[in-house]
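In this view, the complex is presented without one of its protein chains, the others remaining in place.
Up next is subunit A:
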């Protein structure tokens, strides 16, 4: 997994450096440093360092991988999946409704067999947050893509 993560970072760094060399000029017409100067510098150094780390990770493949248990991974990935689902819900149903659905689902999975507590939290937290952001702080709440009937 560590190697895979480093390879993704390396791919990103190569792409970043490629754009810096292809799209961005090193000097301006007036002879001053151009918009490509810093990205090229950063990109080249990043590619070198990440490639070095990839090489090390490949060499010590067995010893360096984080040996988290399956349950550790599944719990972290479950929470990430729920968070990504929440991002989609926010776009579709807006701040309040999306938060109620997200909390109801997330708590049903994570805080099992406490239906009453979960139900109260799934309504109370979004209400509290709505009051805080929308009424007290006058801040933006995500609008719904689809209008709700209520």
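As a working rule, contacts are C-beta pairs under 8 Å (C-beta built on N, C-alpha and C of every residue); 3 or more make two chains touch, one makes a residue touch a chain; residues count from 1.
Here is the rule we use: contacts and distances are computed from a predicted model.
Engineer: Given the options "ATP synthase subunit alpha", "FecR domain-containing protein", "Putative tricarboxylic transport membrane protein" or "FtsX-like permease family protein", say which is the protein name UniProt records for the missing chain.
Structural biologist: From the choices "ATP synthase subunit alpha", "FecR domain-containing protein", "Putative tricarboxylic transport membrane protein" or "FtsX-like permease family protein", the unshown chain carries the UniProt name "Putative tricarboxylic transport membrane protein".
Engineer: Looking beyond the chains shown, say which of A:11, A:58 or A:84 touches the absent one.
Structural biologist: Considering all chains, including the one not shown, the answer is A:84.
Engineer: If you put the missing chain back, which residues of subunit A would it touch?
Structural biologist: 2, 5-6, 9, 13, 16, 19, 23-25, 28, 32-35, 37-39, 42-43, 45-46, 49-50, 52-53, 66, 68, 71-73, 75-76, 78-80, 82-84, 86-87, 90-91, 95, 99, 102-103, 106-107, 110-111, 117, 121, 125-126, 129, 132-133, 136-142
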